[in-house]
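Of the protein chains in this complex, one is absent; all others appear in place.
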Amino acid sequence: MSMNISLTVNGVRYSHNVEPRLLLVYYLRDVLRLTGTHVGCDTSSCGACNIILNGKATKSCTLLAVQADNAVITTIEGLAKDGELHPLQEGFKQCHGLQCGFCTPGMIMTSVDLLQWNPDPTEMEIREALEGNFCRCTGYHNIVRAIQYGAEKMSAIKSTQKEAIV
Amino acid sequence: MIPVAFEFQKAKTVDEAIAAISGSGGKILAGGHSLIPALKLRLSHPEKLVDITGIAHLKGIVEKDGEIIIGAACTHAKISGHKLIQEKLTYMAKGASLIGDPQVRNYGTIGGSLAHADPAADWPAMVLAADAEIEVQGPQGKRKIKAKDFFTGFFSIALHDHELITAIHIPVPPAGTKSSYQKFIQPASRFAIVGCAVMRFPDGKTNIAFTGVSDHAFRDHPAEQFVSGKELNESSINASAEAAMVGVRISSDHYASEVYRNHLAKVYLKKALREVS
Partner (left out) sequence: MSNTNGFIGKSVKRVEDKRFITGHGHYTDDIILPRQTFAIFVRSHYAHAKILDIDTAAARTMPGVIAIYTGADVAHINGVPCGWQVNFKNGDIMKEPKHPLLVADKARHVGDGVAIVIAESKEEATEAAQAVHVEYEELPCVVDAYKAVQPGAPQVHDDAPANTSFDWALGNPIEEVNAALSASAHVTTLEFVNQRMVPNAIEPRSYNSSYDPSTEKYTLYTSSQNPHLIRLLMCAFVLGIPEHKVRVVSPDVGGGFGSKIFHYAEEALLTWCSGKIGRPIKWTAERSESFVTDAHGRDHVTKAEMGFDKNGMITALRVKTFANLGAYLSTLGPCIPTWLHGTLLQGLYTTPKINVDVTGVFTNTTAVDAYRGAGRPEATYILERLVSLGAHEMNMDPAEIRFKNFIPPFNGVSEPGYVTQVALQYDSGNYEGVLKKGLEKLGYAELLKKQQEAVNSDKLIGIGFSTYIEACGVAPSAVAGALGARAGLYEVGHVRVQPTGKVSVYTGAHSHGQGHETTFAQVVADRLGISMDDVIIEHGDTESVAFGMGTYGSRSLAVGGSAIVKSIDKIIEKGKKIAAHKLEASADDIEFASGKFTVKGTDKSLGFGDVALTAYVPHIYPQDLEPGLDFSSFYDPTNFTYPFGCHIAVVEVDKDTGKVTLKRFVSIDDVGNIINPMIVDGQIHGGVVQGIGQALFEGAEYDEHGQLTNASYMNYCMPRADDVPMIETGTQITPCPHNPLGVKGAGEAGTIGSTPAVVNAVLDALWSAGHNVKDIRMPMTSERVWTAMQL
């Protein structure tokens, strides 16, 4: 028995009939063909499938597509605006925060969430925020640096915007 | 793996949810962070899932009539970030922040955790130490189960068929109450090898509860006797730790043998007691 769901992904409204057992990550990958969101495990541990759903970091492998009915989702493909990289995307490049790139979308989306509620995290706060994201390549060193870069850049942008308003 | 096929229903009210699971093979879906992994590994194969996260009143945290009432569908993240909890149930705010990882805390719920009753989950010890009552509702109506009667065995609880957890009622601790939750994590899963929750009330009454140690969470009354109503000092703390774990069937696994877990339980009890002294 399939059910109809409607949701917004990266600003685009979609509507599909899906089986209730379809996981959100497979809806994104196989139905919408947004393959930047990855699957690295079957125990909700690795975080490669991480997206932002209704403003919250979400492991899309641990949610049914039907649970996401009416949701607003941002995936890694929707992060850059008008071709301009998000400061965190830029940070990952500038700081060599990725190697094979497989965990990277999940890492970036987790950091987007982190900086939403903690714009100026300490090194330890960053490391703890990455508890649900595995990387086998980088030893996390440059991922931490990348997030620090993103945080600095974002607060710089904010203060310029403030100045501009003043 | 791909889960076995099932039906899905979003409930708008608790009654609707109860009616929906009252047929055969229905299961409540809240945050799904225990259930969906189990579905994927085909360890669970319900015929129908009933999503209760749309029921607004299951998501509130309020103080009312001398109780703090936490809706069953409140997430760990919401509870740990809630002002009322941070002020009056400090250890719960901390304990909730130690569950899983940020994404898990964004979805996993207190009700789901209690219903699943993983022997290494954090909430069971925390609600036991608080003398909480678990409010449940079923076809026969509402009832409350004392936390101490709720956890009955390995992944088993005092919930009847077709009942669901609706709220957790915690007596508001009097001013001056101190609390602590101390956790030694299993490094892979980040569940508790030992989780020790302690509440010490201004009159000296002291509640001690453990999770992770045995097949279900429990209150350690022998350990309480040496500190409850008594002065807390190194000697009474040591005596309490000495008395802890008597008669408890201590689990053994890949990360902690019975001997080591027993030792850790005492170390973590001492840490918790020192924090509330």
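Some points to look at:
Every chain is named by a letter (A and B) in the order it is written, and numbering of its residues begins at 1.
Keep this in mind: a contact is a pair of C-beta atoms (placed from the backbone, for glycine too) under 8 Å apart; a residue touches a chain by one contact, two chains touch by 3 or more.
This is a predicted model, so every value here is computed, not measured.
Within the set A:L24, A:I52, A:L79 or A:M154, the residue that contacts the chain not displayed is A:L79. Interface note: of A:L7, A:I52, A:A65 or A:L130, the residue touching the hidden chain in the full complex is A:L130. Within the set A:G55, A:P119 or A:G139, the residue that contacts the chain not displayed is A:G139.
By the touch criterion stated above, the residues of subunit B touching the omitted chain are 1-2, 5, 41-42, 184, 187-189, 254-257, 260, 263-264, 267. Summarising the interface, subunit A meets the missing chain with residues 19, 21, 29-30, 33-43, 45-46, 48, 75-77, 79-80, 85, 89, 92-94, 96, 98-105, 108, 123-124, 126-128, 130-131, 133-144.
Here is the rule we use: only the chains that are shown with their structure count from here on.
Subunit A and subunit B have centres, each the mean of its CA atoms, that are 29 Å apart. Across the interface of their complex, subunit A is touched by residues 1-8, 10, 29, 32-33, 36-37, 39-41, 49, 51, 53, 77, 100-104, 106-107, 190 of subunit B.
Interface of subunit A with subunit B (complex): residues 1, 3, 19-21, 23, 42-44, 47, 50, 56-59, 61-64, 66-67, 69, 110, 113-114, 129, 131-133.
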